[in-house]
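Before any comments, here is the structure.
The complex is shown incomplete by one protein chain, all other protein chains being positioned as in the whole.
Presenting subunit A:
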Amino acid sequence: MSKSYTRPLDLKHGLVNLTHGSGGRAMAQLVSELFAAEFANDWLAQGNDQAILPPPGARIAIATDSHVISPLFFPGGDIGSLAVHGTVNDLAMGGATPLYLSAGFILEEGLPLADLARIVRSMAAAARAAGVAIVTGDTKVVERGKGDGVFISTTGVGVVADGVKLSGDQARPGDVILLSGTLGDHGMAVMSQREGLGFASPILSDSAALHTLAADLLAASPGLRLMRDPTRGGLATTLNEIAQQSGVGMRLQESAIPVQASVRAACEFLGLDPLYIANEGKLVAICPAEQAAAALAALQAHPLGQQAAIIGEVVADAHQFVRVATDFGGERLLDWLSGEMLPRIC
């Protein structure tokens, strides 16, 4: 008997509907024609409910991240590439080499299949570029109005070499704080798109996988205390978290913190502070002072770290304050973000 004919998915004009999540043929077709085809690897090809992976041979790192960004597509990236980069970076910040990802999709009824295909292709490309395989996944469809187009949840598995121990509680007075590049690019790219602000020169998101940059840094500074990617809440929030975990204070030099002129202008215009804006392709690192020069050189030698800079130092402070010496000549407190970042009125 010949295999019964089914029309291929209409990736040009089709829409996600509830049958795509119901467990029937439509769902099987979506999985095989889109997800398995694009993510293309042996584990997915087997079509089992789980991926059975070879023994890793080292300590395992695991991280998970859910992505709910609106708009789905923004200058410099989209939710698909972001879902790969976000989780890869969470692994990388612990010194792990990322190997595998799982991907859970929550699709909203009515999402154009063309959009979904664009997202899945972008995700596949980002995973290939990062050298990770998306080995298992899940798809659910929610009724129209109960989602925001698509939510993507990814979990990553990586391995950590012996001897690597990075942790937020290891910053010590005298240590040096490094930043891998300009602040605020992702947040302002998304905001300009969301608010329809239409700046003359578009700001591009910095969304990128940081694991090779992190590996180079770790090789150059074996005593590295910790790495973090300053995503939501920006640099200010990340440094306050570290200060609290390590029980230290920090002192930064405002003039040393790289911010693109267009991002500075957009922030100024909206009454926002770039130090609180999200990044998706930057890392903050803290290392012993004697390794700072080597660490900086390693960052700057990598394509994602060309604008890296030493931005300050860790100090003893019972209040765990993060302070910034301003270009103006004073000092200000870089506090936790309160509530949401909101523009001022007057």
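The definition used in the following text is that a residue touches a chain if its C-beta (ideal position, glycine included) is under 8 Å from a C-beta of that chain, and two chains touch if they have at least 3 such contacts; residues count from 1.
Keep in mind that, in the parts below, contacts and distances are computed from a predicted model.
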| item | value |
| --- | --- |
| Identity of the absent chain, which is to be given by its UniProt protein name, from "Phosphate transport system permease protein", "Aldehyde dehydrogenase family protein", "Hydrogenase maturation factor" or "Chemotaxis protein CheA" | "Hydrogenase maturation factor" |
| Chain not shown: contacting residue from A:145, A:163 or A:329 | A:329 |
| Sites on subunit A contacted by the missing partner chain, in the whole complex | 195, 261, 264-265, 268, 270, 318-319, 321, 323, 326-333, 335-336, 338-339, 342-346 |
